[in-house]
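My questions all concern the structure below.
All protein chains but one are shown at their positions in the complex.
== chain A ==
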Amino acid sequence: MSGNSLYITPSPHIFAREDIRGIMWRTVASLVPPLVAGIYFFGLRALLLTVVTVATALLTEYLFLLLRKKDTSAVFDGSAVITGILLALILPPRFPLYAAAIGSFFAIAFGKQIFGGLGNNIFNPALLGRAFLMAAFPVESTVYSPPIRSIFGLDVITQATPLTAMKFSHIKTPYINLLIGNTGGSMGETSALLIILGGLYLIYKKYIDWRLPLSYIGTVFLLGGVFWLINPQKYPDPLFHILAGGLMLGAFYMITDMVTSPVTPKGRVIYGIGAGIFVIIIRLFGGYPEGVMFSILLMNSVRPWIDRLIVPKRFGEVRK
């Protein structure tokens, strides 16, 4: 018997099957429904856009891992693919491909790798990439082409995005269109239904904490409702608030990003409420029609404080 070839490792000696790779790739799978919706409504150009952002994200990740002398196999842990897909989903479907590539590079390089790679970034990389493109390509970032086809015989809404129409012309897009997704908007944000579908899968797999989407959407609904009750002519109703724009995608795929959201259950509720308040403030009183992106980026920067201040109450703790 070769007693000298035994591994010595600390306990435990068994592990949950799921590692980072498993979580990331199954999250990628959950993004398929909104991705398919985007391609259906906006055509193969949307697919091409996604291919470009994902390929750039992977390439950038690889390059930086190489430069940082890190294990390059991490490039296939799925996280860069998620960033690539998410960035495509929040871009206008006809966004210039070269600009999308620049945005994807920025997202991975300055949103993630520069902080030390997965787990160390402060901001959601995809949202940071989107914010960068908003500043660098302001015109291209706000030109939204209408869907190329409809579904279930619904009218294609050809005007500006529902939020722009509401903010600047007080035109309300029908709820059913918002739910299904045949409206103008970012490639993967229009179909609330399919995003919720993917999100429920993530909740079921416990990749995301239900507290985050609930507190975020709940706050937007309640606070939006308060303003609507104050002045229904001026402000959109709460249902419109939660179905239009990027709120659903933000609530299930952005604010829930493990790395950039708080760790504790209580911290997550505070975080979601904070972001919800920012959405309403920006949508109703800001210069932009949409506030999801900035609401989450703003809360990203507060996250470390939340994680430090909210410490769970311990078993048997006697608080003085």
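Quick note on the criterion: contacts are C-beta pairs under 8 Å (C-beta built on N, C-alpha and C of every residue); 3 or more make two chains touch, one makes a residue touch a chain; residues count from 1.
Throughout what follows, contacts and distances are computed from a predicted model.
Peer 1: For the chain that is missing from this picture, which UniProt protein name fits: "Carbohydrate ABC transporter substrate-binding protein (CUT1 family)", "PaaI family thioesterase", "Ion-translocating oxidoreductase complex subunit C" or "Chemotaxis protein CheW"?
Peer 2: This omitted chain is identified in its UniProt record as "Ion-translocating oxidoreductase complex subunit C".
Peer 1: Of A:Val259, A:Ile281 or A:Leu298, which sits in contact with the chain we cannot see?
Peer 2: A:Val259
Peer 1: Just the residue numbers, please: which parts of chain A touch the chain that's not shown?
Peer 2: Within chain A, the residues that touch the unshown chain are 1-16, 18-20, 22-23, 74, 116-120, 206-207, 209, 258-259, 261-265, 268, 307-308, 311-318.
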